[in-house]
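Here is subunit A:
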Amino acid sequence: MDRALIRRALGDKVQFIQGDDACAYGALLAGCNFFAGYPITPATEVAEQMSILLPLVGGCYIQMEDEIASMGALVGASWTGAKTMTSTSGPGFSLMQENLGYAIMTETPCVVVNVQRSGPSTGQPTMGAYGDMMQARWGTHGDHEIIMLCPASIQESLDLTIVAFNLSEQFRTPVLLFIDGELGHMRERLVIPDEDELELVERPMFNGQGKYLPFATDASLVPTFAPFGSGHRTYVTGLTHNEQGLPRSSSAEIHDKLVRRLADKINNHRDQIIRYEEFYADDCDIAIITYGITARTCRDVVEQARSKGIKVGMLRLITIWPFPDDTVARWSECVQAILVPEMNLGQMIHPIREAVAGRCKVAPLFRIGGEIHTPVEILTALEELQCQLC
Partner candidate 1 sequence: MSTLLKPKTAAELRDVYLRQEMMPTIFCDGCGLGNVLNYTLWALDELQVDLDQVVFVSGIGCSSRLSGYVNADGMHTTHGRALSFASGIKAANPNLKVIVFTGDGDGAGIGGNHLLHTIRRNMDMTVILVNNYIYGMTGGQSAPTTPIGGLSTTTPYGNVEYPMDICALALALEAPYVARWTVNQPYPPIKSIAQGIAKRGFALIEMLVPCPTAYGGRNGLKGVEAIWQWYRENTVLLDDFEHIMEFGTLEEQEEIKHKLKVGVLRDTERESFEERWAKLVEQVKL
Partner candidate 2 sequence: MEQTYNILIDERWCKGCKLCYIHCPTQALRIAERFSPRGIHPPELALVARCNGCRLCELLCPDFAITVTEEEEVALHG
């Protein structure tokens, strides 16, 4: 796509916009030229923004009949070589699970934005929450790894959407970008990065040498890509398949090799995928481990608490999956307690506890109902934790 057109479509360099729009902007900057979606609060504005932007730059926007179809269309379009994205919220994300698994199995790059709201079921459509963290990890059936990113600001919603596309292309796997209703609808200053600040990654393409085996890999464990219509006559199936792509669903050996490779191509590259932010890592007794919009309140509280003499540090998870368990383990060796504020009834606290492995106390601070944690609430929890440690 014409980069100059993209810049023109996005308009002013500095804007005051909401998180949903920032995701759409990020997608366009990343080279997204295909969007399929279905309206759902609080993610609708992503689709609306894409429906405005894509025709301006010659891309394709298609509103599907449901989220199942959106996810299917994404995979189909990606196999023609398109960079694809969809957006949804909890109920829609539930519907996407089967085809998300298909995208994992067929190594199809695509980006799924989930602007989370409170569940279960229809729950609180207009209220933010982080209730889909585990669904993201294990929502689709079968053994698999997934990549998921959680921004904490409007700027980061744009920046990480670009990263999501890059990781998706590099590892040929779906990448999830999770924000929430608060972040999605909140407006902040956004600076659109200049062209020379952008780093864009494209999927590894078949170099035309020798016979094309669509699912054969080198040491990267990521197969090279040849789009539909390029004459290689690729067969893509969700069944267990060999390197040629042909179904071999009764072979234990082929299944084992394939599914382990799909996991390893992500696990072996954790250092390239995992992102986090640390505050006072070397100088704290208590750590807050958090993510998403909750991290913003926590960041503020860290300073307040330290001014009151509580030595608090903070680890903000940016990559949620694969889970940075080494990093959490390192923190658990240096602190006496970890506070885990979450906008759910306890989801990321499970892998945190697993990584901590009893080395320090792990204290939950869960809040549901659609409102974000208040600074006072977190500060009080820190003070209580401090008392317990004394």
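How these were chosen: all candidates are chains of the complex that A comes from, given by their letters.
To be clear about the criterion, contacts are C-beta pairs under 8 Å (C-beta built on N, C-alpha and C of every residue); 3 or more make two chains touch, one makes a residue touch a chain; residues count from 1.
Since we're looking at a predicted model, the values are computed, not measured.
Listed candidates 1 or 2 all sit in this complex, but the one touching subunit A is 1. Chain contact summary for the complex, subunit A toward candidate 1: residues 5, 8-9, 33-34, 36, 55-58, 60, 62, 64-66, 68-82, 84, 98-99, 102, 227-239, 244, 246-247.
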